[in-house]
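A single structure is presented below for examination.
Here the complex is missing one protein chain, while the rest keep their positions.
Now for subunit A:
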Amino acid sequence: MFNYYLRLALLSIRRNPILSGLMVAAIALGIGASMTTITVNYLMSSNPIPQKSEQLYYVQVDSWDPNNPAEEPNEPPDQLTWTDANNLYAAQKAERQVIMATTAAVVEPPSQDAKPFNAYIRLTTNEFFPMFDVPFLYGGHWQASADKGREQVVVLSRKSNDKIFGGENSVGRSLRLAGRQFTVVGVLESWYPAPKFYDVGTGAFDEPEDLYIPFLLKEELQLPNGGNTNCWKTPEEDSFAGFLRSECIHYQMWVELPNEQDKQAYLAFLNNYANEQKALGRFSRPLNNRLSDVMQWMENRQVVTDDARVMLWLSLMFLVVCLLNTVGLLLAKFSGKSAEIGLRRAIGASRQALFYQHLVETACIGLTGGIAGLALAYLGLLGIGSLYGSFADNLTSLDINMVLLALLLSLISSIAAGLYPTWRACSIAPASQLKSQ
C-alpha cells in the first residue's frame, strides 16, 4: 500500500510542478536557514571534553580590590595572581592540577632552511596533558621534576613540528627558544578543541598554542605576558620579580576532582587559603571563591556569542514563516484535488486511507525540502565561514547529528504543516464533488 501511495504522491507532485516546487523551496529555505544557525550554535555550545567535563574545574579566588568587585555584580576575578597560582599549585590538594599562562618568544629552528619565527607559547605544568586528554604523536609530556627543576623542555604542536622539523619524530632534538637551548620531549597529534575551553580569554575558538613549556620558566626567562593582564593595584617595585609578586591577574588554574566530595573538600581548602591570605593582609573582600566545571565556565565566559543567538532566533522565525507558507500552498493544492478525492471516496476509499495517502505526499515534499535544505545549510555554513574568517573555522562543519536533525526537522515540520490541509481534504463529502463533474 505504501508503495502505491508513494506512486500517487509522485504523480500528484508531477501534476502540479510549480506549486510543489514552491513548497519544496519554502521548506528548503526554512530548513537551510535554521540548520545553518543551529549548527553554529550547536558547535559553539558543544562540550569540548565530554568524557570528563564534569570533573574539571576552573579555579577562581577573590583577590580583588576591596572597594570594587572584579566584575559586577560580585564576580571574583577571572584569573589568578602569580602568588596565588603558585601557592595553590604547590599545595597539590586536588587529584590533578594545572596552572598556566600564555606568552610569546622567538623560535630559532636548528636547520638553516627554516626561518626564525615568533611562537605563541603555553606556560603550563606537566599534568596539563593527561588532564585535558591531549593526544601525543611522538614522545610524551615532561615529568613533575622538570616543572620543579625549571628544565628547558618543550612539547610541540603537530603544526609547529611540521614547520620546524618537517614532521619528523623530533623527540630528543633541540631548538633555540627565547635565546635558550630547549629539548623536545613530545609532539602532539592534531588537537583543536572547540571551544578552546582551557583558556577562552583571548578567543574561545582560537587555535591552541604552538609550543608548551614548564610554567616556572616564566620567572626564569622573564617571559612577557600574553593574553590578558588586569591589575587593580600598581606593582610595588620596578622589576620583573616585582611585577610577578604584584596583585595583577594573568594566570589560570584548573583542577581535576573526581566526585562531589572532592569538590567540597577543595572548596573548603580554597576558603581556608583565602582566610590565611586575609591574615597576611591580602584578600580584603568577603570570601568568594569558585569552582566551575567546563560547561559552567563556558556559560560564565559567554562562549556562545550574542550574534549567534540573535541569528538562531531570527532563523527559527524564518522557518515558521516558511511553514505557514507551506500550509497555505498545501491547502491550495489539496483543494484542487477535491474532485479526485471525491471520486476515490465514492468508490470506497476510507477517510483513513486518504489521510494516509496525503500524509505520504506531504512527507515526500518535506523530505525533498529537507535534503535541499541540507544543501542550502551547507552553502550557508560555507558562506558564514568566508564571512567570519578563521574565527568560524571550527564552527562550520555539518556532522551526522546535524544531518539527521535536519531531516527529522523537515519531516516533522512538513507533516505538522500538512496535517490541517490533509484533514480538510479528506473531510470532503463525495457527493458534492461528483455532482459538478
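Everything that follows uses one rule, which is that a contact is a pair of C-beta atoms (placed from the backbone, for glycine too) under 8 Å apart; a residue touches a chain by one contact, two chains touch by 3 or more; residues count from 1.
FYI, contacts and distances are computed from a predicted model.
Undergrad: Hey, which one's the missing chain according to UniProt: "Na+/H+ antiporter", "ABC transporter permease", "RNA polymerase subunit sigma" or "Response regulator receiver domain-containing protein"?
TA: Record says "ABC transporter permease".
Undergrad: Of A:I164, A:A274 or A:C322, which one is in contact with the hidden chain?
TA: Candidates A:I164, A:A274 or A:C322; residue touching the omitted chain: A:C322.
Undergrad: Looking at the full complex, which residue from A:F240, A:F269 or A:F355 touches the chain that isn't shown here?
TA: Answering carefully, the residue with contact to the hidden chain is A:F240.
Undergrad: Thinking of the whole complex, not just what is shown, which of A:L331, A:A349, A:L367 or A:L398 touches the missing chain?
TA: Considering all chains, including the one not shown, the answer is A:L331.
Undergrad: Under the stated touch rule, tell me which residues of subunit A contact the chain that is not displayed.
TA: Here the touching residues of subunit A are 19, 22, 25-26, 29-30, 33, 67, 104-106, 108, 115-118, 176, 178-179, 224, 234-235, 237-240, 242-243, 305-307, 309-311, 313-315, 317-318, 320-322, 324-325, 327-329, 331-332, 335-336, 383-384, 387-389, 391, 420, 424, 436.
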